[in-house]
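Yeah, one chain of the complex is gone here, protein chain that is, but the others are all in their spots.
Here is chain A:
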Amino acid sequence: MFKPRRGINLLFWCGASLVTLFPIYWMFVISAKSRAELFGRPSFILDSIYWQNYIETLNNPTFQKYMFNSIVVATSNSFLVTTLALMATYALSRFPLVGKENIFFWTITNRMAPPAVFLLPLFLLYTQAFSIGEWRLYDTRLGLILLYCVFNLPFAIWILRNIIDGIPKELDEAALVDGASLWQVMTRIILPLARPGLAVTAILTWVFAWNEYLFAATLTSVDARTITTGLAEFVTVTGTNWGLMAATAMLTLLPALIFLGLVQKHIVAGLTFGAVKG
């Protein structure tokens, strides 16, 4: 049976999707055109795809280094955060710790702070205080990996808390009575049961770390620059080559596109800090 409201709704969402997709499609169009074709009357249809911008970007050693840094930072941070958050939430969920609700609340508030406020102290600490001899935390991947814990750990703890609380206590108590060690309980019982939640946490923290710009731009200079800072450099440093910039931007948002389908339902719970379950 045909219902007119369904049809109108469908049409409306087609339009809305066009609005959502158009800016990204336009960026793709720019990235797939040669310099000579760019200016003049904008045309939205690509006759042929000009791959040169992508080839040039991917062969650029600077870009390769930035991409490598981004992958290392996001992956290490995501792994570190998920592991530490699992340990922390297990402790908060199963042990009768004094003041644990206050500790939980305090960890969460770490994410609320505006990052710009911490630019100055972190810059000074990284360049001056956090150093051993000649070595400084400034401009290292390690510096970014550790720093990103400040916004990713609270998020991961928040998401995992519900999941660990949802695993019946009796399971690990029984195992402990049977003589299993804490390590065995974690790897044999908690890890398999919490796997879906852990996967979502790992993916979302990975994306947040990948997307971060402000700290990456101010706490690195040469060696540890990430892809987001590379993208910004197109505007500030070079005389803007729009085609190359669009190609870089497309490569920057690629992981988001790939992961979107996997975690789509959890994005809302993630971004609203669990205030609303998606």
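Basically, a contact is a pair of C-beta atoms (placed from the backbone, for glycine too) under 8 Å apart; a residue touches a chain by one contact, two chains touch by 3 or more; residues count from 1.
As a convention for this text, contacts and distances are computed from a predicted model.
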Listed names "Multiple sugar transport system permease protein", "Anti-sigma regulatory factor", "NAD(P)/FAD-dependent oxidoreductase" or "Small GTP-binding protein", matching UniProt entry of the absent chain: "Multiple sugar transport system permease protein"
Candidate in contact with the missing chain, chosen from A:110, A:140, A:162 or A:184: A:110
Touching the absent chain when the full complex is considered, from A:57, A:201, A:220 or A:252: A:252
Contact partner of the left-out chain, one of A:58, A:125, A:175 or A:199: A:125
Touch list for chain A against the chain that is not drawn: 5-6, 9-10, 12-13, 16-17, 19-21, 23-24, 26-27, 30, 38-39, 41-42, 44, 84-85, 87-88, 90-92, 94-98, 103, 107, 110, 112-125, 129, 146-147, 149-150, 153-154, 157, 176, 182, 207, 210-211, 213-214, 218, 228, 231-232, 234-236, 242, 245-246, 249, 252-253, 256-257, 259-261, 264, 267-268, 271-273, 275-278
